[in-house]
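Take this structure first; my questions come after.
Note that this is a trimmed complex: some chains were dropped, and none of the rest were shifted.
Labels run A and B following the written order; every chain starts at residue 1.
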Amino acid sequence: MKKIEAIIKPFKLDTLKEALQTIGVTGMTVSEIKGFGRQKGHTEIYRGAEYRVDFIPKVKVELVLNSNMVEQTIATIMEATRTGKIGDGKIFVLPVDSITRIRTGETDEEAI
Amino acid sequence: MNTADINLSNKELPMKKSMARKAVLPLLTALLAVLPATAMAGEEVSGSVAMYVVNNTWMLVATLLVFIMHLGFASLEAGMTQAKNTVNILFKNTAIIAIGLLTYAMMGFNLMYPGDFSIAGFFGFAGFGIAAPDGVAGGIAYADGAYSYWTDFIFQAMFAATAATIVSGAVAERIKLHSFLIFSTIYVAIIYPWVGSWKWGGGWLDAKGFYDFAGSTLVHSVGGWAALAGVMLLGPRLGKYVGGGIKPIMGHNMPLATIGVFLLWFGWFGFNGGSVLSAEPGLVSLVFVTTCLAAAAGIVGAILLSWVLQKKPDLTMALNGALAGLVGITAGADVVSVMGSVVIGFIAGLIVVASVMIIDRVKIDDPVGAISVHLICGIWGTLAVGIFSADHSFLIQLLGVAAYGAVCFPAAFGIFFVLKSIFGLRVDEEEELQGLDVGEHGMEAYGGFVIK
């Protein structure tokens, strides 16, 4: 089993959610984060003093799924969230040892 | 009093103080200076002078109540929109009150109350700037002992900015700041006072017997027409209407919106109460009663209808309902019965809920419901005078409504259209998605997150 962490632009979340549902992803966990990367933040002035906004608001989507789903899912994410502009984000894949559904105690595949 | 008096006085302190603190003529003398000849009989102040002072004091209190309505608008609009556009909305409202007061002093006042019309009853202009007539003419004799010239000006000036503020909410979250500011300046400096002169300036509609006590039409509809024109030229916010469906965009701060509505109601005591243009007890207190009961009935009407239609009672509808009742009663607050005011307010409450939903379905995107509250309920209130007051004609009221619509909508549309072709009206997509706070002002409303 794998965990996919996708860092995307906030306004792409709805599109992504719908795209993932169509390929049968039944669950995900989402959080608001701030990103630092190639996409340089802008310089602003507050009461006369300059400052750089380095961290840009992004959304992190976490998906745990079967290894065999990974490729398709990545493809779907790219399709749904890509704008071609710098700052589109990244997709990380991490190994997962086990999954448990708290409600039923089911584990691994059944728990997804 | 003069120094002599002081030394005679058995309690020096306060005398010295008031003397020290203000370098003006002693009170009574000062008043004598503005007394009608008839009352010049020595030290004793006449009842008429005292009455003049009361009336004027009430009008000044009404003025500061109308002022705080601008904070009401700012809070309501900010609360009903997204956090990322909050600074922009607050900025617009802060700028508008400044623009409104200054332009009204520069030309608005004399456009709205020209005295003599150059084009009979239709247009007149008494010249740029403001200056009080000397002596009693600017004082007790100015408005027959009701208020001074300066009171007249500042009370009217506070009204002026209101019309522009109404627009601000409807076009929020997507309009370019400078285009909006230019529009507001023109609209509040020229259109609002000019059309206002037709009725309050004693123009043709006044002659026809059209009645609008405190501005359901002259203020609220005038603002509402401009809001409608602006929204139509701007189009809806991104993501509001997708695939035929409506995606609601939540207001980000309900306590702020609630503060806004209560402050507007608070200010309305001056907006309507001050429109009596004197402190005449019977009339001002009646206006307080009709105004409050209409607002209360508006809340009840909006809650009931929204509860029925939405299964759950909607706070934002209850808030709009209060404003609907207030706008609805504004035209006839002094000429309808108390029972009438309840009915007018209740119906306004029903109307605003229906109107918000319908306007949304026809894909006119009005984030705060300004069009429903100010335009639709403004029209309802104006017509209601023809229904609930025996002394006024429904047809004349209808004529007035039509006349203002016929001029204000095209005028606003035209101004927005020109601005659109010159500067563009709408911020670009990326700025809209990111929010106007960063885009137009380079700051956030709720900054100071540890991660900058």
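What we mean here is this: a residue touches a chain if its C-beta (ideal position, glycine included) is under 8 Å from a C-beta of that chain, and two chains touch if they have at least 3 such contacts.
Note that the structure is a prediction, hence the values are computed from the model and not measured.
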{"item": "Protein chain stoichiometry for the whole structure, using the labels that appear", "value": "A x3, B x3"}
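Please note the rule applied: only the chains that are shown with their structure count from here on.
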{"item": "For the subunit B and subunit A complex, residues of the former touching the latter", "value": "239, 433, 438, 442-443, 451-452"}
{"item": "Interface residues, subunit A side, partner subunit B - complex", "value": "11, 14, 34, 42, 44-46, 51, 53-55"}
